[in-house]
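Missing here is one protein chain; the remaining ones are kept as they sit in the complex.
Should a chain be cited, it is by its letter among A and B, assigned in written order, with residues numbered from 1 in that chain.
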Amino acid sequence: MSLFKYSAPSSFYPLAGRLVPWFGTLAFLLCVAGLYIGLFVAPEDFQQGEVYRIIFIHVPAAWMAMFIYLVMAFYAVLALIYQTRLSSMMMEALAPTGAIFTALALWTGALWGRPTWGTYWAWDARMTSTLILLFLYVGYIALINAIEDKKRSDKAGALLVLVGSVNVPIIYFSVKWWNTLHQGASVSLTQGNKMAATMLLGMLVMALACWMYTIAVSLCRVRAIILEREKNAQWVRNIREVNDQLKVT
Amino acid sequence: MSVVLPTAEMLPTPERGVWVAAARDIKLAMRSKGELAQALVFFVIVVSLFPLAIGPETALLKRIAPGVVWVCALLSVLLTLPRMFQQDYTDGTLEQLALSRYPLPLLCAGKMVAHWLTTGLPVAVVAPLLGLQFGLDSRELMVVVAGLLLGTPVLTMLGAVGAALTLGVRGGSILMALLVLPLYIPVLIFGAGAVESTMAGLDAVANLSLLGALALSGMVGVPFAVAFAVKISLD
Partner (left out) sequence: MNWTDFFSMDGRGFYVWGSFGAFLGCIVIEIVLVRLRIHGAQAAVREEVVVQRLQERQ
């Protein structure tokens, strides 16, 4: 199978190197287009005014935060079933980006909340579960960094993410339950059904940009991880980046 | 309690692994009674700190009682988690257990049973006394106990995964807390929610059944996850 061929780090490394510029360029173009739509084309919201424009980065960041954890769970299953090292490396490469998007979702949510609800932080179900998601990312990163042995940290990380992903729906449900019980901050992010088509378009384009960016940056990071781990393998000595520079010097 | 440790001639059936591991851990725990009492004393002391920090206002204390009792129960379970595997890991017993004739998931289940009997259960037993200090009435106290009886097994189970994953890792106990605490949130919500809904004159059954559902579904899957985590740590 050609796909399995690329699950070997030695053949994935150059492939990822070729893909990074494509996804990077795509991310950049989509980001420019999305920001243009979001900041210039989309009309002012009749209730919130201009400040609603935070939606164009807040919602994509929140989507990516959840989506990346899902992708990590998928790789965790692959890592545990097929014992592919590359799957664990991809998890390791995705986690920092996921954590950043989660933190950004919280940050932009807070800055949006202040002018619209009058508070930076409300214990709203969505904000609370996003915070817990950040804890899960941080826990994973802390665990794989604390274990020296890479073989062990790979498996431990995969198991943790799997246990975490089973728990995510339960956590989400429980937080929602808790929120209704306490009738707390009755905030609603729903824009009603009056959301203009351009707003939706801007949000989708930005989400796509974030997606492409995640692919580009995690492929780049996984290349670094591959090199760090396979430092002593023979194939690493023959890669272009190493040899080109050596000829010059 | 008389515990019959199986000998080779008795040809133990695999299912007995649960009781072998549980009996062994309980015996060990009984031998060091100080350690056994520590979690309980910790629970009592931390709960008693809250009135000192907040003031003796009965209405306020009653309002925060469910949260205080649950957070403290959660912390005392967390504190005792290293006990489950750490000693056996350092002296090599865990490796012996993994190689024994009993399936590892069952042995892990036994260890969890022992851990719950020596932490969750005592905590649930003393909780009513502490609840009295916070002015809870008898119906609310019953819900506290029921919730703790259903919820602390889940705390033990999720904690076992974290404890096994961080075996022998530098700074393991704080790391374990980092891994385990976010997963404890649903138990905290349902457990404290049960008491709060009773206080509000509502039925606690919904919250309690959710706790029970968590405990039951945990029993199905968690032993395998813990056994896998133990294997990862032993490799």
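Going forward, a residue touches a chain if its C-beta (ideal position, glycine included) is under 8 Å from a C-beta of that chain, and two chains touch if they have at least 3 such contacts.
For clarity, every value in this text was computed on a predicted model and none was experimentally measured.
Chemist: List the displayed chains that the omitted chain touches in the full complex.
Modeler: In the entire complex, chains touched by the missing one are A.
Chemist: Would you indicate which residue among A:V77, A:A103 or A:L204 is in contact with the undisplayed chain?
Modeler: Touching the chain that is not displayed is residue A:A103.
Chemist: For the chain that's not shown, point to the residue among A:L26, A:V77 or A:L111 touching it.
Modeler: A:L111
Chemist: Across the whole complex, list the residues on subunit A that are touched by the chain not included here.
Modeler: Given the touch definition above, subunit A has residues 39-40, 49-51, 53-54, 57-58, 61, 96-97, 100, 103-104, 107-108, 111-112, 114-115, 213, 217, 220-221, 223-224, 227-228, 231-232, 236-237, 239, 241-242, 245-246 touching the missing chain.
By definition in this document, only the chains that are shown with their structure count from here on.
Chemist: Mind checking the centre-to-centre distance between subunit A and subunit B? Centres are C-alpha means, answer in whole Å.
Modeler: That pair's centroid distance is 33 Å.
Chemist: Going by the contact rule at the top, pick out the subunit A residues touching subunit B in the complex.
Modeler: Per the touch definition, subunit A meets subunit B at residues 132, 135-136, 138-139, 142-143, 146-147, 151-152, 155-156, 159-160, 162-164, 166-167, 170-171, 173-175, 177-178, 181.
Chemist: What residues of subunit B sit close enough to touch subunit A in their complex?
Modeler: 158, 161, 165-166, 169-172, 175, 178-179, 181-183, 185-186, 189-190, 193, 196-197, 210, 214, 221, 225, 228-229, 232-233, 235
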